[in-house]
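For reference, the structure I am asking about is given below.
A single protein chain has been removed from this complex, and every other one stays in its place.
Right, chain A next:
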């Protein structure tokens, strides 16, 4: 698989990662292990990725793992084509724990809470990790593929 230049740079500095190639717009995608993510996040921040545009979590496959996706951008003065990178951190469904990047990029505050709310990834060290959109008493993780909507009756059954 083709490697992007950020991946090469990380290899040169002996940072453990795995290149996932490029997404459809040509943005480099890297996979990083959950246990390395907090230290590598700092490396990326120091390198210059100061803008976390979007944090997203999704269910990779029914019965498979969960993914937490980070889209990072480097905003600098007077730059037309800012560098972008996409980071994916995977977690197993039986114990999905990923370090929070709240202390590096504040914009992950609500987004990590939403990812917790929707697919149930626990972000370690997040200051207020609780449900954000669903009621706090809700049971289950709605955006997982194996989620079953509770009390959902087809309309013809509702007499």
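Here is the rule we use: a contact is a pair of C-beta atoms (placed from the backbone, for glycine too) under 8 Å apart; a residue touches a chain by one contact, two chains touch by 3 or more; residues count from 1.
Please note the rule applied: contacts and distances are computed from a predicted model.
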item	value
Undepicted complex member, UniProt protein name, chosen from "Queuine tRNA-ribosyltransferase catalytic subunit 1", "ER membrane protein complex subunit 2", "ribose-phosphate diphosphokinase" or "NAD(P)H-quinone oxidoreductase subunit H, chloroplastic"	"NAD(P)H-quinone oxidoreductase subunit H, chloroplastic"
From A:10, A:32 or A:52, residue that would touch the chain that is not displayed	A:52
Residues belonging to chain A that touch the chain removed from view	23-25, 27, 50-54, 56, 58-59, 69, 71, 75, 77-78, 80-82, 86, 105-111, 114, 118, 131-135, 142-143
